[in-house]
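Remarks on the structure that follows.
Omission of a single protein chain aside, the complex is shown with its protein chains in their original locations.
Our next item is subunit A:
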Amino acid sequence: MSQRIQDYMLASAVRGREVVRAGPFTVTISAHDPLVYINYAIPAAGADPTPQDIAALEEAFTSRSRTPRLEYLPGLAPLVEPALVAAGFTVTDRLPLMECPPGAEVNQPLPDGIELVTPATEDEFRDMVAAQHEAFGEPPPSAEHVAKARASGNIHLFARTTDGEPAGGGAAVAVRDGISEVAGIAVRPKFERCGVGGAITLHLTRAARAAGAGLVYLTPAGDAQERVYARVGYRRTDSVLFLTKETS
């Protein structure tokens, strides 16, 4: 299934960017902005790069005044990391990737007094986004943040007490190519450790499937979150690996 996620990420990466082929690597370059997040390469599945391929990869970046950088799922191209490390690249980050196979979902009892609703009104969106911001230690959301959530086309879920107090929220990204990413699962501190996060995750996963996602994945922000998602049925299947080579 990782191949589908890699294809999904590659489709995003090439949109609106210069695309250069360097051996088994697809290099995507933002013509006017050197920001590292939008200038990176992805190797083809099963790639076994030669020194010439790696030299071409570096050249594709440096000739455009960009830092050589890769972001990809290493399970699909296990020979790339050792070859690049041997060529002077450094592993800078590794984000775990978890998928929930169809049918693997585990029921999560909803805590007493908590209900999950699909936000529909302005007030519900504002309360949900405010709960997410509080949970993530961010300042209260602006009207633009709330409007952006409403307009995103994503599947949202708002957790609140039956008497209306916001408890948390989350989203599943609008399904594209049969794939959805669950993200932004948040629970306000006073409602932590009673199963709200697991219940939000489960219901978003089911909603994404109902909307046509055969593959639902997420990237946990930490070990505690990873344990919650594992209880829902998610399993680590790969990671997103970040490699870079600083040039003088």
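Details
Quick note on the criterion: a contact is a pair of C-beta atoms (placed from the backbone, for glycine too) under 8 Å apart; a residue touches a chain by one contact, two chains touch by 3 or more; residues count from 1.
In this text, contacts and distances are computed from a predicted model.
Per UniProt, the protein behind the absent chain is "Exodeoxyribonuclease 7 small subunit"; the candidates were "Sigma-70 family RNA polymerase sigma factor", "Exodeoxyribonuclease 7 small subunit", "Molybdopterin-dependent oxidoreductase" or "Ferrous iron transport protein A". From the options A:R4, A:R17, A:R64 or A:R231, the residue with contact to the unseen chain in the full assembly is A:R17.
Checked against the full complex, the one of A:V27, A:A47, A:V173 or A:A199 touching the unshown chain is A:V173. In the complete complex, the residue from A:S2, A:T26, A:Q108 or A:Q132 that touches the missing chain is A:Q132. Touching the omitted chain from subunit A are residues 9, 12, 15-17, 30-33, 35, 37-38, 91-95, 129, 132-133, 136, 138, 149, 169, 171, 173, 181, 183-184, 186, 218-219, 221-223, 240, 242.
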